[in-house]
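Below is one structure; the comments refer to it alone.
Shown here: the complex without one of its protein chains, the others still in place.
Our next item is chain A:
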Amino acid sequence: MICYCCHEALAVQLDIVNLFSKQVPLCEKCRREISVWRPGRRCASCHRRMSDEEVECLDCLFLLERYQPPGKTTCLLDYHEMNKMLFHRYKFMGDCALAEIIAMFLPGHYGEYDVITPIPISTQRMTERGYNQTAMVLDAKGIQYEELLGTSRVKRQSELGKNDRSRQENPFFISRPAGIEGRRILVVDDIYTTGITVHQAMEKLHAFRPAAIDVLTFSKA
C-alpha cells in the first residue's frame, strides 16, 4: 500500500492497536503536513487569516451587506502550499484517490443536521471531470447527503476575482424544494475563497425557509 499523497510505500507494522482496523492510505509525514495551521489571527466566522490593521474580517463584512450569514462555518484544513497542491491535484488533475485523504479529516457525526447537501457542479463540469469533488469526499466518508441544489454556472470560479463573482447572477437553483422547509441544513463546499459561492447557494435555500443553515468547507483559501 502507498500513501496517496506522496506515493511513498507505507510500512505496515501490525500491532495490537491497528490489528483490526483498516489501514489508511496516508503516511504520518503527510498527515502532519496536511493538518498544519499557519499561525496568525483569524476571523472567528470564516477562519480567514486577517492582516494586523483589520478590526473585523473585511470579507465577512462584504458578505453581510449582501447575504444572510450562516449559523457557523467550519473549516477543516488550512490552505497552505501543501494543501493548495493537494486540492489542485484533486480537482484539476483528476487525482480522485485524494478524496479518501480529505475524507479522513472530516468529522464522523452530523446529528445536529437533518440534511447535508454539497455545492453542485454544472453538467458540463461533471462531463469533463466525471465527479463532483465535494460529494465524492462525502461518499468516501460514507456520509448520506441530498442534492438539493443545481447550478447552471459554467465558468470556473477560480478564474474570477471577488468583484466579478459578486456581480454574477446567482447561478444556483433548487432542484428538490420539498426537503428544505423547517430542516437544519449543512452546506458543504470544497474550498471557501471569498464565500460568495456558499452564500449564493444559501440565498436560494433560505427562500424555502429552512430552520438553520451551517457551512462546512474542506479548506479556506
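Everything that follows uses one rule, which is that a contact is a pair of C-beta atoms (placed from the backbone, for glycine too) under 8 Å apart; a residue touches a chain by one contact, two chains touch by 3 or more; residues count from 1.
To be clear about the criterion, contacts and distances are computed from a predicted model.
Peer 1: Looking at UniProt, which of "Xanthine dehydrogenase", "MerR family transcriptional regulator", "Carbohydrate ABC transporter permease" or "DEAD/DEAH box helicase" names the chain we cannot see?
Peer 2: Per the UniProt record, the undisplayed chain of the complex is "DEAD/DEAH box helicase".
Peer 1: Could you tell which one of A:R31, A:R49, A:R89 or A:K141 touches the chain left off the display?
Peer 2: Only one listed residue reaches the unshown chain, and that is A:R89.
Peer 1: Which listed residue, A:S45, A:T73, A:T117 or A:N132, touches the chain dropped from view?
Peer 2: Candidates A:S45, A:T73, A:T117 or A:N132; residue touching the omitted chain: A:N132.
Peer 1: Could you please point out the chain A residues that touch the chain left off the display?
Peer 2: Considering the whole complex, chain A reaches the absent chain at 1-2, 4, 7, 9, 33, 81, 89, 93-97, 126-127, 130-132, 135-136, 139.
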